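Before I ask anything, here is the structure I am working with.
Note that one protein chain of the assembly has been removed; the remaining protein chains are unaltered in position.
Chain nomenclature is as follows: A and B, assigned in order of appearance, with residue numbering initiated at 1 for each chain independently.
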Amino acid sequence: MVENEVRLLPDDDGSWRLEAYLRQGGYQAARKALTAMAPEAVVAEVCGAVIRGRGGAGFPAGRKWGFIPKDATRPKYLCVNADEGEPGTFKDRLILLRSPHALLEGMLIAAFGVGIRTAFIYLRGEYAGLAARLEEAIAEARAAGYLGPRVLGTEFGLDVVVHPGAGAYICGEETALLESVEGRRGQPRVKPPFPATVGLFRSPTVINNVETLAAVPGIIAHGASWFLGRGLPTDGGTRLFGVSGAVRRPGVYELAVGTPLRTIIEVHAGGPPVGRSIKAVVPGGLSAPILLPEELDVAMDVDSLAKAGSMLGSAGIVVIPDGTPMLDVLQVTARFYAHESCGKCTPCRIGTSWIFKTVDRIRSAGGGPEDLDLILRLADGIRGRTLCPFGEGAALPIRALVTKFRDELEQAVAR
Amino acid sequence: MSGMKRIGLTIDGSKVEAFEGTNVLRAAEQAGIAIPHFCYHPGLEVEGSCRMCLVEIEGLPKLELSCSTVVREGMVVRTATERVRQARRDVLEFLLAEHPLDCPICDKAGECRLQDYYDRYGPYAARMLEARERREKKAPIGRNLILDRERCVLCTRCVRFLRQVTKTGELGVFERGVRSEVGIFDGAPVDNAYSGNLVDICPVGAITAGDFRFKTRAWFLERKPSVCPHCGRGCAITVESIKGYPMANGTRRVFRITARENTAVNGFWICDLGRDGRHDIDDGRVTGLMKKGLPAPGLSWTKALAEVAAAVRAVPGPGRAAEIAVVLNSRMTCEELALAKGLFVASLGLSKVFFADRKPGDADGLLLTADRVPNGRGALAAGFAPRLPAPGELTSVRLLLMFGSQLTEDFAGETIVPALAAIPSRFLFAAHSGPLDRLADTVFPVAVPAEKSGAYINFEGIRQAFCRAVEPPPGVVPEGDIIAFLAHSLGLNPGDPDAC
Partner (left out) sequence: MTFTPSPAALERIEKTIALYPEKLAAILPVLHIIQESSGYIPRDAEAWVAVKLAVEPVRVREILSFYTMFRRAPGGKHTLRVCRNLSCSLAGAEDILDFIKDKLGIGPGETTPDGVIALVAVECLGNCDHAPCLQVNGVDRGPVTRETVAAIIEELKAHG
């Protein structure tokens, strides 16, 4: 547990309001940025903090901000990715509920750093119940001069619009998100061009995850080295690790980047219930290839998990207990990707459906090793060939399940 | 073009040059290397969804889309490695897994990219054991358009064409994932003058033409290039016809007119007016010599033309200018117009040389011009000032030679008919039957533009030469041959047909 008292999430639900946020030092970072720093310095600080995107891709946020052309003539936009749909992930929900002002302050600082005047918060449709509080926080901030035409009495202004999604996981992919905001089907775009040059409404656009932005005030308030020091040199800060599944204390834990997975599960989340053991763990949301019990000492940072053949992703940890039929896990996984495929590109559109149809068949009517081999071949036909990372998100976890639990699956489907 | 920078790159070991801004797929195409693709079309914005055009680019870890990657100096591209071949096979396998085995009844057979690519990049042992998606197979989506949703590979060329080219956007993609399908809004079918291009650009048999459905097979069609004669633009077209097997003996039929690419004239598209022009080639034709509107099977061309020559000779020299009238048309080629000028104006000294053409309409802002003739500029270049005769100008005329059957169409009601009936000798040289037939002493069957070789000058001054694309029916000849023969009969030199 991090001893430092600077935390992303207040413990309870009651202190989300502006008044409470201000008492904890809220909007001081924004004041510092807007009145005492140059925009370039803000970006440099965030770069120095090496904060890697907390949405799933892990791309350094400061570097992303740096891609926005300085001399852009078109208006620039900030899109907040609050489409949290990666199964096993629920951290952004908690930020929106308990610390919306941290998000708004982070947005304000980001917008100032890059020269953005309009921000859209893409709030997944299933989080419509959180919209009211978010709108209230925005209204509070506006009334107090932290949002609107002249923030903190400066020349800088920022407008925030909450934009609802309507039930499509793929809209969490940044270019699909842009398409969705523009009123189209949420289908990813060909890159290049990248959103930094041609983004929302063909204008330079920054897209950041909720948690990434909510961490920005801390970086500006306490400095890049402070943030970096709380994590690893290549992956700074603390992160909100969500733990669910077979653990005694499911929930979100704010811990240093690089904390070992086993520590998070057993020390913080209390480990599996009495009498149960861990069969497997999904470390970073469903799109992160599954890990076996002997692989749980991996450090939870972007690079370590990549090296271990998985990914940190959205840091959504799901603990699978002994006795869980992995065929069921395969079914849930295959069904999810088939259902959420946007359908634009051939390998994903047809591959995810074909895999699901195969899994469904062998689960109900039995099958053989050739079916599992086919699933692996199909996964290989998808990975590396698709328009967006959804392809890898579907193929790699399925591949890992079929490979790591091959014997069990063969037995389960044997006629 | 000359100001554009040339980029040097290597494709499959060969050094290649392409203009800056060209994508790798086009650059390869220009170098003679075909990269398979479904969704890419040079006339549409890049979509990047079919994934068939993936190639290896040195220095990049994943396969990259050749349709969206722009050439860079020193780029090294490989299109034929095992990795690329495997990727193509996989895309094909995915597409064919959800594709019905309709080839035996599908109109696209023989010109279908799935077939062609499987032939080239397959074969493989099919492994799809699951039930594929079942969808509507005969959805009418517009005039003469049928959509088979099972065959659709979701390349979205049709959707993009209607959004980007005609800007009418009648088609959309509904649902998502494997359930995705193309469709229209109820009561809002595809309804624009360029709908036929959808059939051309659909890479498979998903969108087919209603009037082509089950009529023939693509491999029977003889495809020849020509120039569309229905407006002033002169779009590049391909006339697709069959003569002989499997048609009944001796018959010929034009089954389709499709768009041909010409960057200077029409880009990639043609309008439906031009497409429907196949009826102009096949239907309502004058097939043999006619006397007073009735077939004259016993009459020979030589005898019939000799009558014309005799009628010309019967008018003494000085009187010809007042007493002989000729009506030409702007569907005649430059060569034919030059011959007409040479014979009728230069040699015979006629001044009553008129033009009867299709009336202009509205330009549609895309390809269709207001002018509805292909060689208006050609007529001007030949030295004519095309105009209709005023009925009064025909009062002293004793011999009228009409090339083309448009004359009555330009006059309200029957005002021209009495004027024509008053002329003692009338000869009509026409491709199509019409009300003028019974007014002519002899009707001579004449070729349509697709049956001729010659040149047109389009409304922008672009000269386009074309060769005969279909054989005329037996006994049907181009106007040029007739004028040349007449000149010869009269002992006159019609001049150089290439003078236009």
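The rule is simple: contacts are C-beta pairs under 8 Å (C-beta built on N, C-alpha and C of every residue); 3 or more make two chains touch, one makes a residue touch a chain.
What you see is a predicted model; the values in this text were computed from it and never measured.
Undergrad: Quick one: say which of A:Lys76, A:Arg93, A:Arg230 or A:Arg363 touches the chain that got left out.
TA: Of all options in A:Lys76, A:Arg93, A:Arg230 or A:Arg363, contact with the hidden chain holds for A:Arg93.
Undergrad: Per the definition of touch given earlier, which of A:Val114, A:Ile320, A:Ala379 or A:Val402 contacts the omitted chain?
TA: The one listed residue touching the chain not shown is A:Ile320.
Undergrad: Touching the left-out chain: which of A:Ala306, A:Val332 or A:Ala414?
TA: A:Val332
Undergrad: Mind listing the chain A residues that contact the chain we can't see here?
TA: Chain A touches the missing chain through residues 75, 84-90, 92-93, 124-129, 161, 163-169, 180-186, 201, 242-246, 250-252, 282, 286, 316, 318, 320-321, 324, 328-329, 332-333, 336, 339-340, 342.
Undergrad: In the whole complex, what residues of chain B lie against the chain that is missing from view?
TA: With respect to the unshown chain, the touching residues of chain B are 168-176, 183-185, 188.
Here is the rule we go by: only the chains that are shown with their structure count from here on.
Undergrad: Which bits of chain A are touching chain B when the two form their complex?
TA: 168, 170, 185, 190, 338-347, 349-354, 357-358, 361, 374, 377, 381, 384-387
Undergrad: Taking the touch rule as given, give the residues of chain B at its contact with chain A in the complex, in rising order.
TA: Chain B residues touching chain A: 46-52, 54, 62-63, 65, 68, 87, 90-91, 93-95, 97-98, 127-131, 153-154, 173, 175-180.
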